[in-house]
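Just one protein chain is left out here, and the rest sit where they should.
The chains carry the letters A, B and C, assigned in the order they are written, with residues numbered from 1 in each.
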Amino acid sequence: MHVEEKLTAETFPASPEKATLEGKNKFLGFWLFLGGETVLFASLFATYLALRDKTAGGPSAEELFKMPLVFVATMLLLTSSLTSVYAIYHMKNFDFKKMQLWFGITVLLGAGFLGLEIFEFNEYVREGHVFTKSAFASSFYTLVGTHGAHVAFGLLWILTLMIRNAKRGLDLYNAPKFYVASLYWHFIDVVWVFIFTVVYLMGMVG
Amino acid sequence: MSTLARKKGVGAVIWDYLTTVDHKKIAILYLIAGGFFFLIGGLEALFIRIQLAKPNNDFLVGGLYNQVLTMHGTTMIFLAAMPLVFAMMNAVVPIQIGARDVAFPFLNALGFWLFFFGGVFLNLSWFLGGAPDAGWTSYASLSLESPGHGIDFYVLGLQISGFGTLMGGINFLVTIINMRAPGMTYMRMPMFTWATFVTSALILFAFPPLTVGLIFMMMDRLFGGNFYNPAGGGNTIIWEHLFWIFGHPEVYILVLPAFGIFSEIFATFSKKRLFGYSSMVFATVLIGFLGFMVWAHHMFTVGMGPIANAIFAVATMAIAVPTGIKIFNWLFTMWGGNIRFTTPMLYAVAFIPSFVMGGVTGVMNAAAAADYQYHDSYFVVAHFHYVIVGGVVFALLAGAHYWWPKMFGKMLNETLGKITFWLFFIGFHLTFFIQHFLGLMGMPRRVFTYLPGQGLETGNLISTVGAFFMAAATIVLLVNVVITTAKGQKAEADAWGDGRTLEWAVASPPPEYNFAQTPLVRGLDALWIEKMEGKKGLTPAEPLGDIHMPNPSILPFIISLGLFIAAFGFMYHNEYSWGLFVGIGGLLITLGSMFLRSVIDDHGFHIHKEEVLEAEKGVKA
Amino acid sequence: MANQTNTGNPNVDLAYRRKKNAEEMKHQVISFILMIALTLVAFFAVGYDEFSHWFSVPFILLLAVVQVAFQLYYFMHMSHKGHELPALFLYGGVLVAFLTVWAFMTVVWW
């Protein structure tokens, strides 16, 4: 099957992300990358856990965190994970328009999350919780900020894919790209689940 | 589009190498760059030994000595050993598994250029105010105190080249998992391929902690972070843990491919299949696995307490078991064989006693209570040089001689090769054996001098003499390379006549598509099986047809260049107002190139059947 | 090709596949609802002062693990065929991750 071949719903394979060798490589390579990312975030988490009480006179986690904000952000990101599942669902059904639509919603939700995070950081900075204040601040901003950077990169990536492929529809060349981008998006969500648990919730109970 | 047998100008050749995505050419790039850094690192080693030749010497004093010592370690590990290992992997692994290329040719090129620019960046420190001076381990308290930009070069340079290595690791994993020829099951893969597989997995999990550690150090030094700064609540031990969570697996990242290279050489020149192949595979995987459980044995004297020390001591000792299995398997591969002492085989044979020495001192170091004496003394210096030189460097030299005909199409001169070997072998033991005793006699590591009357003079002098032997060996090797390139003997496909694995079935050097027809693998040592059945070539698994090839691209070079520029910008952003702009500009170059890569479709091209036929005829004739 | 063609009639196959996909989508929506519920429980457990933190910390960690399992197995299809190696390497990463966190919680204590 040639990668650029025009396909129909009937000829479109059940697992388009793995239908070509390039797709298979991408799929596997990306999963392996996520394995490495797991260790990367683990190192950030571990450091945060080791340093979270070292506030050096600055505000502590309990005084600082805005839980309602975090709750809304969490809901946005969790929902965006579901919407990207919908996008892939429509990709597998060879429904390009609906896929684009759901990816579009995902991007909006992700942008909302990112906006909240920037707002949140801004609030914290105003309360004196700046990056250079303490080991707690440094490790907090680096951990949550690295996740935020991942969200931002994910948004740009999905947007690029959507715009680039808007006119040409689905084929076996771009299907793996969409699939992999959605894997990335889920992984971001996985990391966030641990961030809101370990950083925010555990920050509230000590 | 085929580049076969076409005469080109110098400019075209350079452009070809700047844009290549062919794993064989990337292997050559790794070999040249790694070899160049190996010479620099070796020169630094020589300077160290000259300074220590006699007590109170004043050849390299204080801070400058520390810079040379730091750069020697950093260069040898990150810029010489690793890329040379990657050179071997790139040159051999895809062919060994019967593939036309790696899974991600573009990433492969990107990996090389990232490593290269990272290495160049690091070495530019010599000309821009001084090199890093806190040792290759760059422990946080000292590296935060270190004035100037030396440590910033270390932090940024290693981050850039570390990304390259991580990409290489993922690339080889996917290649080995997805691209094997029909019939090449996991348990039929050559040992070197297995070693590459496990090594790549280690890279995948070991480099992220290093990246994180380096990011923290960058934040602390350049952006006012407090990760390692006790005044702000930070903790220097975090760096030590992150560094060694990476650093210990790194040892295996280097030594497992070495084991793989020797496994190939032992089998080839004993004319026997590898003894206990499945236990060799098992041992490799087990070493890789245990490699992640033992990092804290580098930190026995930090004050982790007896419980942690005891746990890590016992875990470390456990690694000796699979390593021992390997040693005996190699011995019994030779047992009953018909051993030919070619240059690569000499290295392989010499490796056994040398590496066993390094291994047993490793177990001695694992005994935590006794390690309080060895730690940070010359005993440790001796130990890890026995492992890394006696294991890794021997393997790289052996592999270079062994696969040189495959990579370049010409046989290295055997007489010169053997002279290199003997000089290097004698020099190596002369230099490092005595260092065990220097350490036990109370000489700490990383000292730029020692006082007379402490019983350390003789040992140090002997050690320095040995270093010159190794330098002489390197010069002979270079001469050999030049002579061979000028008028070497042309190599056949099965250059040594005893080849067992697939790389010896294709022409030397291989055509850019490796295999005209993907081979069918019918067992371990696929070529050997065919040869024993009296066949000339491999059994093809597909009819002859058009071959799909990836397009060359300059983007990997530009992406890496962008990060190189960005690193300069961020490093100087505290002193010069242009710093931040340059930093962001560099990042934009990188991101822009990545964007281009993403939006421009790249479907590669095809080499047509007729062209392949033509090329194959040329080889046979 | 991984087309799972069973009948040879593409239209029948398509209908079958669509049905299967839709069914799977239903599972995913259910797991999403559960995830939201788990999140609510976690926030509640922390907000509710009666729980001591010896209970709530392990409890919310457990909730997080369950939620991540939903993500991995439903949203990222890790139970599907062809995910053996991804799973192997992801769990390899998780093992190293666990070791790292464990070490930082126990050996870095001052």
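Some points to look at:
The definition used in the following text is that a residue touches a chain if its C-beta (ideal position, glycine included) is under 8 Å from a C-beta of that chain, and two chains touch if they have at least 3 such contacts.
To be clear about the criterion, contacts and distances are computed from a predicted model.
Set against the options "Ni,Fe-hydrogenase III small subunit", "Multisubunit sodium/proton antiporter, MrpG subunit", "Glutamate mutase epsilon subunit" or "Cytochrome c oxidase subunit 2", the UniProt name belonging to the omitted chain is "Cytochrome c oxidase subunit 2".
Listed residues B:Val285, B:Ile426 or B:Ile483: the one in touch with the omitted chain is B:Ile426.
Contact with the omitted chain, checked across B:Thr19, B:Asn178 or B:Thr236, is made by B:Thr236. Screening B:Tyr186, B:Phe223 or B:Trp335 against the full complex identifies B:Trp335 as the residue touching the chain left out.
Summarising the interface, chain B meets the missing chain with residues 61-63, 65-66, 133-135, 139, 141-142, 145, 230, 234-237, 270-273, 275-279, 301-303, 305-306, 309-310, 313-314, 317-318, 320-321, 324-325, 327-329, 331-332, 334-341, 349, 352-353, 356-357, 360-361, 363-364, 366-373, 375-377, 422, 425-426, 429-430, 433-434, 437, 440-442, 444-451, 453-456, 458-459, 462, 532.
Just so we're on the same page, only the chains that are shown with their structure count from here on.
Interface comparison, B-C versus A-B: the higher count of C-beta contacts falls to A-B.
Spacing of chain A relative to chain C, judged by their CA centroids, is 15 angstrom.
Centre-to-centre spacing of chain B and chain C amounts to 37 Å, using the average Cα coordinate of each chain.
Rounded to whole angstrom, the centroid-to-centroid distance between chain A and chain B, based on C-alpha atoms, equals 34 Å. Multi-chain contact residues of chain B (touching two or more other chains): 173, 177, 204-205, 209, 235, 238, 245. Residues of chain A found to touch two or more other chains are 28, 32, 35-37, 39, 43, 47, 50. Those residues of chain A that touch chain C in the shared complex are 1, 9-11, 13-15, 18-19, 28, 31-32, 34-39, 41-43, 45-47, 49-50, 67, 71, 74-75, 78-79, 81-82, 85-86, 89, 92-93, 183, 186-187, 189-190, 193-194, 196-198, 201-202, 204-206.
Against chain C, in their complex, chain B makes its touches with residues 173, 177, 201, 204-205, 209, 235, 237-238, 241, 245, 292-293, 296, 304-305, 308. Listing the residues of chain C that touch chain B in their complex gives 85, 89, 92-93, 95-96, 99-100, 103-104, 106-108, 110.
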